[in-house]
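Notes to accompany the following structure.
Excluded from the complex is one protein chain; the other protein chains are retained at their positions.
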């Protein structure tokens, strides 16, 4: 089970430990945690997603990473949905591999692809009401690097 | 206290949580854990270091990362020394920033620099005895990218 | 052909509903042609193609992706997860 979409929080330390457990060929674990940033007057946000497609899209991204870096040992992706406050964790991507180069690359690749290919949408809550977050062109550029 | 050299283990989840604590401007935490890999018949290794210089070298690397990515919020580096078994954690690098690009870049930069500039030396234990690990040319190349 | 149409996020709010089941007298249709048809029949927000994305059977699709009978077709703004 390498991909989860859930409302509940996750324990990044536990996830990193699970990436290592029972293997003696892991030399590197690269991981990423996305967090709700308190930009301007943002107090919270709600993440909508496309149930069914979300899991497929994340699994396809993980499969693409594994085909690009075949030596990867384990990959874990967790994305939360629902309402999240500033400081709450949104997403975890963890990659275990033999060496650090492939672990870093695959972790960043998965995040870049997730940002442009996984069907999640953020709606921010501010003092003036709610507003949908606009997609950033820099995310398309980041995904196009690979 | 952003840099530690210690014999004891570390809790990567706790370190990641500490990188976030009390800040609302963190959107991204990139982290790396280096682990003793069971290459061939390696059963354990002993990490020697240069007390005094080690901490200075790590602090200089963190300072260099902060000057290259001034928007970074927090950086944490932990490196263990002494005897470690296969599967044991060796090093933790965690970087908290506003956005993922700088967090990933700074985390990988710190690891690449640490690999070529921090005075640690590994001696592996195998069935045939102990041997010093040879430095890899690929690490020099990785550090030269930045 | 029968199709299951779904809308998400700001697009769902603009159109005012989460989706609709429709029937068309075609054997196959492209994403672009379906979008134009829906835009002309009550889903006005689909007329602004500037920042519109689509998926066919829960896989990202382009304007020329072919849609067949029974397919689930979703329209939504560019994604903003992560």
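Read from first to last, the chains carry the letters A, B and C; within each, the first residue is number 1.
By our rule, contacts are C-beta pairs under 8 Å (C-beta built on N, C-alpha and C of every residue); 3 or more make two chains touch, one makes a residue touch a chain.
Just so we're clear, the structure is a prediction, and the values are computed from it rather than from any experiment.
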Displayed chains in contact with the omitted chain are B
Across B:14, B:56 or B:83, the one contacting the chain not displayed is B:56
Contacting the left-out chain: of B:3, B:42 or B:90, that is B:90
Residue positions on chain B contacting the omitted chain are 34, 47-50, 52-53, 56-57, 60, 79, 90-91, 111, 114-123, 132-135
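Here is the rule we use: only the chains that are shown with their structure count from here on.
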Argmin over chains of |mean CA - global mean CA| returns A
Per the C-alpha centroid definition, the whole-Å distance linking chain A and chain B comes out as 22
Note: chain C sits from chain A at a C-alpha centroid distance in Å of 26
Dist(centroid_CA(chain B), centroid_CA(chain C)) in Å evaluates to 48
Expected list for chain A, residues touching two or more other chains, is 34, 111
Residues of chain C that touch two or more other chains sit at 82
